[in-house]
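After the structure tokens below, expect a handful of questions from me.
Complex shown without one protein chain; remaining protein chains in place.
And then subunit A:
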Amino acid sequence: MNHLPQAWGRPRDDVYGAYSNSFLQTSGPTTHTQSPIVTGTSVIAVKFKDGVVIAADNLASYGSLARFTDVKRLRKFNTRAVVGFGGDVSDMQYLDRLLSSLDIRENYAEESPDAQLHAKNLHTYLSKVMYKRRSDFNPLWNHLLVAGLDGENKPFLASADLLGTTFSSPTLATGFGAHLAQPILRRTVPDEATVASVTKEQAVELVKESMKVLFYRDARSMDKYSIAVITKEGVELKENEKLENQSWAFAEGIRGYGTQVN
């Protein structure tokens, strides 16, 4: 009989062979960074002839709970680039700090504005960051839209997601917006050629309308949002907009809404 306490209750070595401790390992790969906790929903953006409009609401959800209602999810990088964040909010805050340090490093070397990183540079950089982190099995749980102007001061819009996948299109939307807003945006701006005929006013109106549709149909959204317009004149960022002219009349006709039973 084995008198050592650690052997009590275990299969006997002389009968079953040495006990495999591999079943008892308490350590393993970190998994808590591999799912989002506090999240932001859609970011939508559309190019127009002189620049890009980008918008995201100000809600950070904790699961289905509308936990934080004044989280700004658009970040101005410099006079010609804005980043919109969908997905995990803490990872967004990490990226925000990363971009701040990049900005400081850039401004030590380069004081003239046209030599600074433009939206295309920034998108390339962020996509490499995202890909590096997914390759470490520790992804940043975000879907980013980078909006602004490229090296030739032409409108630039591209996305990078948590896998490091990049995509570019005259209209882009992340999360729920990819399903709900993207088709609406595409009605007005179906391809790159149409961009030249879209004015700033049209683009802003289109984005506001899409934000309203998202608020109607996306349960993780809210009616307070941020919107930024990036042109050669710089970034015009408004962070406390409210959806106007809401009409919930259509809701009455929806099966399952309110007290209606069938």
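One rule holds for everything that comes next: contacts are C-beta pairs under 8 Å (C-beta built on N, C-alpha and C of every residue); 3 or more make two chains touch, one makes a residue touch a chain; residues count from 1.
The working rule: contacts and distances are computed from a predicted model.
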Missing subunit (named according to UniProt) among the choices "Ribosomal protein S16", "Eukaryotic mitochondrial regulator protein-domain-containing protein", "Phosphatidylinositol N-acetylglucosaminyltransferase subunit A" or "Proteasome subunit alpha type": "Proteasome subunit alpha type"
Among A:D13, A:D70, A:D114 or A:E205, the residue in touch with the chain that has been omitted: A:D114
Which residue of A:S90, A:T124, A:S168 or A:T194 touches the chain not shown here: A:T124
Residues of subunit A (touch criterion as defined above) contacting the omitted chain: 109-110, 112, 114-115, 117, 120-121, 124-125, 128, 151
